[in-house]
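All protein chains but one are shown at their positions in the complex.
And then chain A:
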Amino acid sequence: MRLVTFAGPPSAGKTSAAIKTAEALMKEGLTVGAVKFDCISTTDDELYQKRGIPVLTGISGNFCPDHYFITNIEDCVAWGLSRNLDYLFSESAGLCNRCSPHIKGVRSLCVIDCLSGVNTPKKIGPMLLFADMVVITKADVVSQAEREVFAFRAREANRNARFLFVNGLTGEGASELARFLRDAPEVATLNHGQIRFPLPSALCSYCLGETRIGPDYATNSMIARKIEIPPVGEAHV
């Protein structure tokens, strides 16, 4: 089974791109399943089901979404293998931009949309930086110039990636994306595998449910990082 991680900011068009790509693969007789990771809630599982794509849904809730992802993805792989899937798409939205779900030896995609603005490629972080391919959506509604600037900045952020424009509504580009996934590495287990970028160094009272504010409640002040605030009277930069 080939595992593919789809990462990207919320509403970038991951589900639409994933579904169109799955349909292109299914047309060739391949089987595709999906896992949708989300933080608060999702109805995207219905979108997958409607197309006959078996789907698992994981809601991290008050759990760190990346921690949730890492501790669940192996079980999802086992589920996909038990169903004899050719492909398993793991889709994660709402991970904070600090982290990424990309795993070494697993085909990794980052989905970003042109409408999010030309500065977005600089803000996304490891989801974009460590992707094998950057999938750019919603390019049909912005000017050619903005599209070129957006793509240029995405490439500045990740010079190793391939780039592809995909239209999640019409499916334009989906067959090219499907072709890129054809030689994705096979995965039998993720046990002892490695993510491409580490999770943040944090273990504090707030991770464990503390809600009160102040130094009395912030345990492990070693990892507290303070915003730099200029002294009164000094010019604000």
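In this section, contacts are C-beta pairs under 8 Å (C-beta built on N, C-alpha and C of every residue); 3 or more make two chains touch, one makes a residue touch a chain; residues count from 1.
In this section, contacts and distances are computed from a predicted model.
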item	value
Omitted chain (choose from "Pyruvate dehydrogenase E1 component subunit alpha", "Acetolactate synthase small subunit", "ABC transporter, ATP-binding protein" or "SOS cell division inhibitor") - UniProt protein name	"ABC transporter, ATP-binding protein"
Sole contact to the chain not displayed, among A:M1, A:M26, A:I70 or A:L115	A:L115
Full-complex contact with the absent chain, from A:T43, A:T71, A:T170 or A:Q194	A:T170
Absent-chain interface as seen on chain A, which is shown	105-107, 114-115, 117-118, 132-133, 139-149, 151-153, 155, 159-160, 162-165, 170, 172-173, 175-176, 179-180, 183-185
